[in-house]
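Let me begin by presenting the structure, written as structure tokens, before commenting on it.
Excluded from the complex is one protein chain; the other protein chains are retained at their positions.
Letters A and B name the chains as they come in the text, with residue numbers starting at 1 for each one.
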Amino acid sequence: MPPTRTRDASGYPGFWRGLRPRKHEGRTAVAAIAFSGTQNKEVLGLKLNELGISRLHKLISSGEVTSVEVTEAVFERIDEVEDTVKAYLFLDREGALKKAAKVDLNVARGEEIEPLAGIPVAIKDNMCTKGIPTTCASRILEGFVPPYDATVIERLKASDAVITGKVNLDEFAMGSSCENSAFFPTRNPWDTSRVPGGSSGGSAAAVAAGEAIYALGSDTGGSVRLPASFCGVVGMKPTYGYVSRYGLVAFASSLDQIGPITRDVWDCALVMNTICGRDPMDSTSADVPVPDFTSFLNGDIKGLKIGVPKEYFGEGIDPAVKEAVLGAVDKLTELGAEAEECSLPHSEYALSTYYILAPAEASSNLARYDGVRYGYRAEAGDLLEMFKKTRQQGFGPEVKRRIMLGTYALSSGYYDAYYLKAQKVRTLMRRDFDRVFERFDCLVAPTSPVVAFPLGDRTADPLSMYMVDICTIPVNIAGIPGISIPCGFKDGLPIGLQVIGKPFDDGTVLRVAYAFEKNTDYHKERPEL
Amino acid sequence: MKISRGDVEHVANLARLELSQEEMEALTRQLNDILTHMEKLGELDTEDVPPTYHVLDMVNLFRPDKVGKCLQQEEALANAPDQDQGCIRVPRVLEGS
Partner (left out) sequence: MTTEYEVVIGLEVHVELNTDSKMFCSCPTTFGAEPNTHVCPICLGMPGVLPVINRKAVEYTIRAALALNCQVAKYSKFDRKNYFYPDLPKNYQISQYDLPLATGGYVEISVDGKKRKIGIRRVHLEEDAGKLLHEGTGPKTSLVDFNRTGVPLIEIVSEPDLRSPEEARLYLNKLRTILHYTGVSDVKMEEGSLRCDANVSIRPLGSEVFGTLTEVKNMNSFRAVERALAYEVERQKEILERGEKVERETRGWDENRRITVSMRGKEEAHDYRYFPEPDLVPLEISRDWVEEIQERLPDMPDERQARLVRELGLPEYDAEVLTSSKDLADFYDACVKHYPEAKTVSNWVMGEVLGYLNEKGLEITDLPFRPEDLAGLLRLIDKGTISGKIAKQVFQEMCKSGKAPETIVEEKGLKQITDESEIAAIVEKVMEDNPKVVEDFRGGKEKALGFLVGQVMKATRGKANPQLVNRLFRERL
């Protein structure tokens, strides 16, 4: 039931500005709105596109600003920096503004709006959007327009989210730098000569650069957390099964999971509230209750037991990363948590396990790109030639490499030595986590052993690129939740702190992340573009 | 050598990938590097370890036998590179391939 109020005949939402009772009295009271220049409103010295979801929700639902204003602010920012950042593959300005206007109308009518209503979101281009091209940053899907929406997109649409467009990624989400996009690499807003991380590089860069309020990414081996870490934003991979994969273009089905990329932990919890939950279209979607994730965000971590896995601080870690993460552990201890070193002895096998399992599943998942029903088709005289040429010309080098690796790992005579072996080691790795979670409520570790590296630095050597994900991969292998939040800088480049939790205890992960964030200022830093 | 050039050719054929000479050489080298790295798994005794195909302990996920909405023919073919008579047109399969 909408609140009973006299409707303004003009329908202009501004009529109610300041009159509406503040129902969501939360963390910070909404301050007076100032105007900078002719169009750009500012709140607390921030432009609308720089604000978070919860703040914007208050402003929009109270009528203090309109969704159209917010959306326009985001597109103005896109106009301003996109040539430099190159986060977007497709912009839907018209669709976004239309949706924004609808939300504004709802507000004007005095209707209650959803927490994500009217707030601009960027979607990684491996999630199907009905009527909007979905390319997975691959030539092979160029021109493909899905006739259906992914479940997460349906959920966002049902919440009246404003979708700004589709953002860049490593082709089919295979990569750690966003350089494997068939179209162009995305730049790190903190240093445009560097990579934003991958594969959800477009999502993280867009959020960091203010080109979206938040974004959805997907995480198969760290693809949400790593770019979040490189771009100084918050990125979460929920427990496998919490978010429906229906409509997420599959890379490695048993590892893929969609997750939010936001500017702070509160926003992350809000997005989680909307995207999590059982979906009958996904057989691996778990039937577990979805709590209000913001209810975990009370800043209280007293007595919480935190494990610090020593293997994540080993060879190859940047000393600055190590220092920042250990500093974060101190901070958490200071806040009342009990931190202790622990061991995940099979961590050193994670990379090998992952690079068998993920490519094996990918080799099968990507078999459908054959030029028959959609996407690119090469000219050929017969069918076999058409298949081979289409795939030769349509896939980039990293995708081919993984298809080859995966096909080999599943092929006759090698299945036991590779695929089956890796699935068994997966069991050992899960047991490692089970064991430490008997003693600890969560684990903290670096998100990546390194900070954002220069473009081209690792493209020639696949293994050195794979190493970047060494700290995030085990979380996917075990199917457990993990978040990356900013915890420091090295030479002006963000460092990510990873918090890892028990299956379906995503709430605790958010709780610890929030407590840290609340008591630090790293997340408030913005890149200068 | 974990994987020979011949193996790479065979695997490429299974995966329906045509590869140039350079790609073939680069892949042979890179796959060998990666597979060598993976030899590490051999260190582990996994004889009595069951595989984890699913991280979730779920079974019997069914849908009821209910007919739902289909795509219109035009929608179904909208993305097709080539079509004819309501069908998708493809080059003919050659015998022996």
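Here is the rule we use: contacts are C-beta pairs under 8 Å (C-beta built on N, C-alpha and C of every residue); 3 or more make two chains touch, one makes a residue touch a chain.
Quick caveat: nothing in here was measured; it's all calculated off a predicted structure.
One of A:L141, A:V234, A:I317 or A:C342 touches the chain omitted from the figure, and that residue is A:L141. Touching the missing chain, out of A:V43, A:C128 or A:M404, is residue A:C128.
Checked against the hidden chain, the listed residues A:V290, A:L304, A:L410 or A:L455 yield one contact partner: A:L410. Residues touching the missing chain, restricted to subunit B, are 14, 16, 53-54, 56, 58-73, 76-77, 84-93, 95-96 (touch as defined at the top).
The chain not shown here touches subunit A at positions 126-128, 134, 136, 141, 144, 146-148, 150, 245-250, 252-254, 280-284, 360-361, 363-364, 367-370, 372-374, 381, 383, 387, 407, 410-412, 415, 419.
Methods note: only the chains that are shown with their structure count from here on.
One inter-chain figure worth recording: subunit A and subunit B are separated by 26 Å, centre to centre, where each centre is the mean of the chain's CA atoms. Note for the complex: subunit B touches subunit A at residues 3, 7-8, 10-12, 14-20, 23, 26-27, 30-31, 33-35, 37-38, 40-42, 44, 46, 49-56, 58, 61, 63, 71, 75-76, 78-82, 88, 90-94, 97.
In the complex of the two chains, the subunit A residues touching subunit B come out as 143-145, 147, 240-241, 254, 280, 283-284, 286-287, 346, 348-349, 351-353, 355-356, 363, 367, 370-377, 380-389, 391-392, 395, 397, 400-401, 403-405, 407-408, 411, 418, 420-428, 430, 462-463, 478-479, 503.
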